[in-house]
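As you look at this complex, bear in mind that one protein chain is not there, while each of the others sits in place.
And then chain A:
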Amino acid sequence: MIALVARDLRLAIRAGGGFGLGLGFFLIFVTLTALGVGPTEAVLAPLAPGALWLGALLACLLSLDRIFALDREDGSLDALLTAPLPPEAVAVSKALAHWITTGLPLTVAAPVLAPLLFLPPSALPWLIAALAVGTPALSAIGTFGAALTVGLRRGSLLLSLIVLPMYVPTLVFGADCVRRAAQGLDPTLPLVLTAALTLGAIALLPFATAAALRVNLR
């Protein structure tokens, strides 16, 4: 499993664009949000929690179809699935590698981008916490969606149609946590719920992902 994660990370770094692409998208999204709705603090500050979460979510979505597609093209996915490693472990490793290449950098970059949208500084720790706790769920759900659509030639649009509705709870709780923090309310409840979603997703979804991979192996 560790070898698989390390391999995916190496591929992401050496093939280029692994870390940078999602971050660049996040920056562009934040910039475009400010340009689109108007650059005043009165408009942007209430939008900031939701916009930052949306940006993270879309940046995450952008890199989903590469999780399995490249491996399938060169046949290494078949090799992985016939290896002694159970497909569930492959699913976990893939989700973990995806999180390290997208979710983690997004979490680290969010506090830098948050002032661009005038997010109150008091909400910054909560933004980091919510993203750190919530993005693993995005990766786990996304890996499941990628496994469902891996055999399709034009899968990426379908992938977003399937994955985005499943992102709803994470988005609601995660953005609500930051919003409450920005308004000076107690944000622990949504944060705990986000964590619960993530734990549930990590615990259960690899089995569904593995089932989908097995179907695609046939």
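Definition applied: a contact is a pair of C-beta atoms (placed from the backbone, for glycine too) under 8 Å apart; a residue touches a chain by one contact, two chains touch by 3 or more; residues count from 1.
Assume contacts and distances are computed from a predicted model.
Note on the omitted subunit: UniProt lists it as "Heme exporter protein C", one of the names in "1-carboxybiuret hydrolase subunit AtzE", "Heme exporter protein C", "Ion-translocating oxidoreductase complex subunit D" or "YCII-related domain-containing protein".
Shown as candidates are A:27, A:45 or A:211; the residue that touches the absent chain is A:211.
Contact with the omitted chain, checked across A:49, A:105, A:134 or A:155, is made by A:155.
Interface residues of chain A facing the missing partner chain: 141, 144, 148-149, 151-152, 154-155, 158, 161-162, 164-166, 168-169, 172-173, 176, 190, 193, 197, 204-205, 208, 211-212, 215-216, 218.
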